[in-house]
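One protein chain omitted, others in place.
As written, the chains take the letters A and B, and residue 1 is the first residue of each chain.
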Amino acid sequence: MIVGRSIIIVAVAVTLVAPALAQEHSHEDTSSPAKNRWSFAGPFGKFDRGQLQRGFKVYREVCSVCHGLKLIAFRNLADPGGLGFIAAQAQAVAAEYKIQDGPNDQGEMFERPGRLADYFPPPFPNDQAARARYNAVPPDLSVIAKARGIERGFPYWVFDLITQYQEQGPDYVTALLQGYEANPPAGFTLPPGSFYNKYYPAHAIVMPPPLSDQRVEYTDGSPMTVEQYAKDISAFLMWAAEPHLDQRKRVGMQVFIFLVIFAGLLYFTKKKVWHQVDLHPEELRARPPAEYPSA
Amino acid sequence: MSSAEPTRRDFIYIATGAAAAVGTAGALWPIIAQMNPDASTIAMGAPIEVDLTPIAEGQVIKVFWRSKPIFINHRSKKQIEDAQNVDVAKLPDPQADSARVKPGHEQWQVLIAICTHLGCIPLADQGPYDGYFCPCHGSIYDTSGRIRQGPAPLNLALPPYEFLSDTKVRIG
Partner (left out) sequence: MVHLNMNGHPSYQPKNAFMQWLERRLPIAGLVYSAFIVYPTPRNLNYWWTFGGILTFMLAVQIVTGVVLAMHYMPHVDHAFDSVEHIMRDVNYGWLLRYLHANGGSMFFLAAYIHMFRGMYYGSYKEPREVLWILGVILLLLMIVTGFMGYVLPWGQMSYWAATVITNLFSAIPLVGESVVTWLWGGYAVGNPTLNRFYALHYLLPFVIAAVVVLHVWALHVAGQNNPDGIEPQTEDDTVAFTPYATIKDAFLMMVFCILFAWFVFYVPNFLGHPDNYIPANPAVTPMHIVPEWYYLPFYAILRAIPNKLLGVVALVASIFVLTLLPWLDTSKVRSARYRPLYRQFFWVFVVVCIGLGWLGSKPPEGNYVLFARIFTIYYFAFFFVILPVLGKVEKTKLLPKSISQAVLREGMPIGTPAPPPAGMHRA
């Protein structure tokens, strides 16, 4: 009865709050990006090496013109759980870039080919140069897959917690890259110099649509469509943001299994220890020290 | 444990204790491993290539590899002869000069410039042997980098290196 009354109170409270729930997106009328199926989602998720390599190709041929990747070093391309390059391939990629080094013995800075230890060089020397060129600062993409999310109100976040949905970033990026519309809806004023995008906050994004069909050549037979490019670059960016994802989930499974077994063992130990208490109340009292194993 | 079984060690206690030990070890390992050199430090320690053409005969240059100073000494003919004409058995740390250079490149001496006594950087082209002299405690090395006098116990160490050509060496 008491529990019943409490439940009624909870229900009343929730019902009172429910109208507020309906106001989820009143301040931001953006569509919600679709949930894609990712190879790296879920407890057994792993990056798809082929997809990462395709995504890297898209980055190099399309995105790297404006966007940096300064937290990724060329050696990371050969790291386990990533693109699966061997060291020589990563070195070859590095050598294609010019890295600023110095000062030399004359006190001057100079350029040299990249090495494995070097990081991807920025496409512009500083934010001011970028703003002068593009009227905006293209963000570095190293952690963008974790820096973007999708607001999902109650109770969706409960489902997300249980289903381990952590791919909001890639879903957002995939949707954004395909979300350009040539003609904004009637009544919408597009600020000059920007483009209409369904998923971008306030719908006006300064980045022009970067992808088009056949823009990047795939040699593994994957479709060369905007949709495929968007998915591949999003997967690549997820790797760039979380290079140890494979290891994290693998170790996580081992830890989980261990913890469940250990908790089970502790449970039965507890039952055994307390069982004797319940049957022999005189055992309850703190016993004299002689009976303890080592005092 | 009940008084009927005073000494029997039950399986469940052993299993739980073993699991606890395994869990503790597993939890401790990352704490310890994180102090080992990280990936970026290891990458910075990658081999370096040095161009030998600007080094004149008799000149010693210093480069860094894995944050250690390296002497690259373009030895003169006299220095090479002095290094080879030595009774190896009488040296404090016996080692022939041929073991301290690469065949065909005897004029190039590549040494880790850290005194084997307590770690100071010796001075090049110094001392009675025209080799190296460590100012900290007076260790004297010859033109092969071998210890001759002073408190240092060992010859100056050699880094791993190989000649990519007559004018380029890779250290590391």
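Everything below uses one rule, namely that a contact is a pair of C-beta atoms (placed from the backbone, for glycine too) under 8 Å apart; a residue touches a chain by one contact, two chains touch by 3 or more.
All values derive from a computational prediction rather than experimental measurement.
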- If you put the missing chain back into the full complex, which of the shown chains would it touch? A, B
- For chain B, enumerate the residues touching the unshown chain of the complex. 30-31, 33-36, 38-41
- Query: Touching the missing chain, which residues of chain A?
  - Reply: 2, 5-6, 9-10, 13, 16-17, 19-20, 23, 26-28, 43, 71, 76, 139, 142-144, 146-149, 154, 157, 160-161, 164-166, 168-169, 201, 241, 243-244, 247-249, 251-253, 255-256, 259-260, 262-263, 266-267, 269-270, 273-274, 277-279, 281, 284-290, 292, 294-295
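Here is the rule we go by: only the chains that are shown with their structure count from here on.
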- Task: Report the inter-chain centroid distance for chain A and chain B in whole angstrom, where each centroid is the mean of the CA atoms.
- Result: 42
- Would you pull the chain A residues touching chain B in the complex into a rising list? 73, 75, 79, 115-117, 255, 258, 261-262, 265-266, 268-269, 272, 276, 280, 283
- How about chain B: which of its residues touch chain A in the complex? 1-2, 10, 12-13, 15-16, 19-20, 22-23, 26, 39-40, 43-44, 46
